[in-house]
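With one protein chain held back, the other chains of the complex are shown just where they sit.
Let's look at chain A:
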Amino acid sequence: MFVAKSIAADHKDLIHDVSYDFHGRRMATCSSDQSVKVWDKGDDGEWHCTASWKTHSGSVWRVTWAHPEFGQVLASCSFDRTAAVWEEIVGESNDKQRGQSHWIKRTTLVDSRTSVTDVKFAPKHMGLMLTTCSADGVVRIYEAPDVMNLSQWSLQHEISCKLSCSCISWNPSSSRAHPPMIAVGSDDSNITYSGKVQIYEYNENTRKYAKAETLMTVTDPVHDITFAPNLGRSFHVLAIATKDVRIFKLIPMRRESANSSGPTKFEVQVMAQFDSHNSQVWRVSWNITSTLLASSGDDGCVRLWKANYMDNWKCTGILRGDGSPVNGSGHAAALSAVGVPVAAQMVVGAASAGRYFFPHLDSPRAGSRLAHLLPPPSLIEQIYEPDLSHAPQIRQRHTANSTNQPTEHD
């Protein structure tokens, strides 16, 4: 791995989320500066900011793309208690020449009385549906019945989770054997005993979402949750960011035919559990084929996890900041191709030389000895600095205070 490019995002405050579109040719960033920016990858491989606009009147927590079948559509959610849907319209020709695009607000979803903490589109086979969750513990599912008219969204379902919600994830499986399913995570730290991950399943008969499962073993605040692509399997895989990274396997149990109207019951198994972040884990995410899981935690690292063919999980990569100030950040949207070779940036000296263990030959010549090979992996020690900066109980981002909105930054 190496840093191929660094892009000055030019947000005036913290970036909270970056989201690639389905094909990886566009990305959206959102920030505490209340704006969203859209970046397009040019034919030259460089990223250009093609739109930047104020989206909310509070920090924008998350931004997400709809499937391109529905056009160029974004959804954002914010501390200002709303979620919004944005659509790109084909602009005037002089806009195109300037490399700018127009995004217009199609709707504002104002049902939440507290900060909207997550927003996700449902899998495309369900149609154009948007889900939000909020600090007041409600998951809302909206639908745009007419995909050509994104200004009409109807609130289809309201699921009361009883706990302040921090994150949601749809089960991506499009198999007929699997009814629509959504997992909700809670970062409620007031209630310490209950399970913080709930799974809701759509019931065809009642046309409602009903709770299918609560992961009782997860009692610490959950900050992120994500289903893995199904890969045609009968069971589901769910990754959770809590005080550690956990991967669960949910195996649907065989229904008794008499009782077929009730929600599916699951056998829940822990596939893996990693506590190497030392403390809170904030984000988890799968790659396209779910061969890799990435997680970000209080140790300031992004860690990559991989299962081998024996289903043994291990950490295969660590990314961390070098702690240096950025230089020359004043240039607006300046793109600097850094291209720093990996070997030049190793943290723990020779031990972390990674896969680059072959020396480069001064005069490459067949038959020369390939020296300086790395010691075997067992010798590589992972070095962690003990992170003492986090106090045991810190005030959570989303306070369950519905009338007076707390300030965003303490």
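Criterion: a contact is a pair of C-beta atoms (placed from the backbone, for glycine too) under 8 Å apart; a residue touches a chain by one contact, two chains touch by 3 or more; residues count from 1.
Simple rule for what comes next: contacts and distances are computed from a predicted model.
Colleague: Absent chain per UniProt: "Origin recognition complex subunit 3", "Nuclear pore complex protein Nup85", "ferroxidase" or "DNA primase large subunit"?
Modeller: In UniProt, the chain that is not shown appears as "Nuclear pore complex protein Nup85".
Colleague: Considering the entire assembly, which residues of chain A contact the chain that has been omitted?
Modeller: Residue positions of chain A that touch the missing chain: 1-20, 22-25, 27, 29, 31-32, 47, 67-72, 90, 124, 148, 174, 223, 229, 231-233, 280, 282-283, 285-289, 291, 294, 296-298, 300-302, 306-311, 314-327, 329-330, 338, 340-342, 345-348, 352, 354-377, 380, 382, 389-390, 394-395, 397, 408-410.
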